[in-house]
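The structure follows.
One protein chain omitted, others in place.
Right, chain A next:
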Amino acid sequence: MRVLAAMSGGVDSAVAAARAVSAGHDVVGVHLALSAKPGTLRTGARGCCTVEDARDARRVADILGIPFYVWDFAERFGADVIEDFVAEYAAGRTPNPCMTCNEKIKFEALLDKATALGFDAVSTGHYARLSHVDGAPELRRSADLGKDQSYVLASLTSDQLRNAMFPLGDSVKSDVRAEAAERGLMVADKPDSHDICFIPDGDTQAFLGKKIGNRPGTLVDDKTGAVLGRHTGVHGFTVGQRHGLGIDAPAPDGRPRYVLSLEPVSGTVKVGAREELAVREIVGQRVRWPSGRPIDGEVDCVAQVRAHGGTAPVTARVQGDRMHVTVDGELRGVAPGQTIVLYAPDPGGDIVLGSARITETG
């Protein structure tokens, strides 16, 4: 196959590309330039789009003996990922920009271009298992549960996954690093990237504050309606947040308060006790079926609502263009904008059934 290996400059995508080469594919490496003005050097452990990262990716490609190019997706990334991220926060929702990037950049803009140029697949260094059963993609959790990234891939369609390749799905991270060292790739010890690549200093609040500005509002007790404090914008809060609320008086019962909901138009942030965070019903839109097969009727499965969160047993069904989920166990801190991913537990790696963008909780 002709494989386009997306190479961030990190160890995972490097080994993924190396494995594609070893498997006998005709591989071309591409680094995505996602920032119009990339930093020259990596600062800290964040981000993956500096000139140094592009250089690291190029050096790996040299060692693998594959052609390497830098493709500029800065404009698309800015419009589809960064602007969306800001707009979602401004609307009081909690987005996952990595998921958006997978949907819109890696497996849309890049994949479209790659396919048009004659490639059969795009490979990335994601930790998730992908196989094809009777022509339908089957996406499972990684063998490394600590690194599993099936969640951030669960909003891809079957068409997108049909042309995807995740060569690291069966491996654990420590083995990937060891393999990088064995293959003589100098990125073997490179630190993992964390957080959001377009916020290199990690200060999401400051980033949002600069983009959105001041939109003052009040913090209100969910039960009594009493105004407990003021804030400069709902984008400073996430459902489930406990710290940094700026309320000086403790709750009457002395227990900590949590953010329960955000109302962007009035600027109201409702706070309350921890148990009020528990969610029983979740409704989601933008429903996606990675296998191409919607669930049939009511299905008992487990759900995960954030990239590194726990799971809970749920019952799910689809009605029109919405997914309705009843939580049997306990899910807390579920915010609109997050994606709910349904898994069918399986000893060979839980299978992703589908996903939806959360619009309402109850």
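Quick note on the criterion: contacts are C-beta pairs under 8 Å (C-beta built on N, C-alpha and C of every residue); 3 or more make two chains touch, one makes a residue touch a chain; residues count from 1.
The rule is simple: contacts and distances are computed from a predicted model.
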- [ ] Select, from "Acetyl-CoA acetyltransferase", "ABC transporter permease", "Cysteine desulfurase" or "Cytochrome c oxidase accessory protein CcoG", the UniProt-recorded name of the complex's unshown chain.
- [x] "Cysteine desulfurase"
Task: Omitted-chain contact residue, chosen from A:Glu108, A:Asp175, A:Asp195 or A:Asp328 - done: A:Glu108
Open item on the list: For the chain left out of this view, which of A:Leu117, A:Leu145, A:Val227 or A:Val265 touches it?
Closed with: A:Leu117
- [ ] Return the single residue from A:Asp84, A:Asp195 or A:Asp328 that touches the missing chain.
- [x] A:Asp84
Open item on the list: For chain A, which positions touch the chain that isn't shown here?
Closed with: 28, 33, 38, 51, 54, 67, 69-72, 79-80, 83-84, 87, 108-109, 112-113, 115-118
